[in-house]
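Missing here: one protein chain of the complex. Every other protein chain is in place.
For chain A:
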């Protein structure tokens, strides 16, 4: 245990990999491990990469890693793919697009399955970011599963979120619906050499314009850039990396970097609390209450009240 935590602090790859495994598996050793490494975290910039399936998130991430390495930064990548809701199994294939970094000691790539978590990330993604942060990676890129319209947990996790779109997906209505457009700090239209680029670009420009007018963006001091990329050929990598650093500078100018890190810990605290409260409420007696609800003998509000009462140490309705 001590060896793994110390290994993480020393930047040992095998130790970091095992630490992430414990946290992903909810191994009981994980909580102590986080306690040990937490003081060494808060330095890395967490960069989210999200967008619909097929937008080229992995290829764009690969391009970004190359660009960031050329600037002598150490880069961690957490690539999340969906787990089957039926079997719990998963095919994790994002590494395939990042194979050229396999032997670079300045790059650590880890694939995670969502393991039942909605929102585009796994429950362990936050923990994995802490591990890579403690290991000394300067930037941690979190690549989400392909998302639809509101699976945007990554914006609570990342300092900077990149929204990746492509030409020809959906119409104006889709763009209006998308919570994605309200969330990101950097917008990229990938596969910009394809037909329909200009129409898509005009839609995005309009959306970003409306967004600025409505000031729904979280950071009033930041004007989200719209960039073009052809990730397969490396086009756009430099401009995206520049935007990542510009956003960090804008955050730091208003003390926003630490504030975002803090918001992340707040969210994670609530997530852990929810899980533990549910686990406590669903003891042996709790399962019986749940079965009552499942049999439709009591309604869900009554059932939840009874379960809460168990945590409170009472024995009947709350």
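We adopt the following convention: a contact is a pair of C-beta atoms (placed from the backbone, for glycine too) under 8 Å apart; a residue touches a chain by one contact, two chains touch by 3 or more; residues count from 1.
Just so we're on the same page, contacts and distances are computed from a predicted model.
K.L.:
Refer to UniProt and select, among "Methylmalonyl-CoA mutase C-terminal domain/subunit", "Tat (Twin-arginine translocation) pathway signal sequence", "Phosphopantetheine-binding protein" or "Ion-translocating oxidoreductase complex subunit E", the name of the complex member that is left out.
P.N.:
For the chain not displayed, UniProt's protein name is "Methylmalonyl-CoA mutase C-terminal domain/subunit".
K.L.:
Write down which of A:93, A:168, A:221 or A:262 is the residue touching the left-out chain.
P.N.:
A:93
K.L.:
If the hidden chain were put back, which residues of chain A would touch it?
P.N.:
13-14, 17-18, 20-21, 25-28, 31, 83-84, 87-93, 95-97, 99, 102-103, 108-111, 113, 115, 275-276, 279-280
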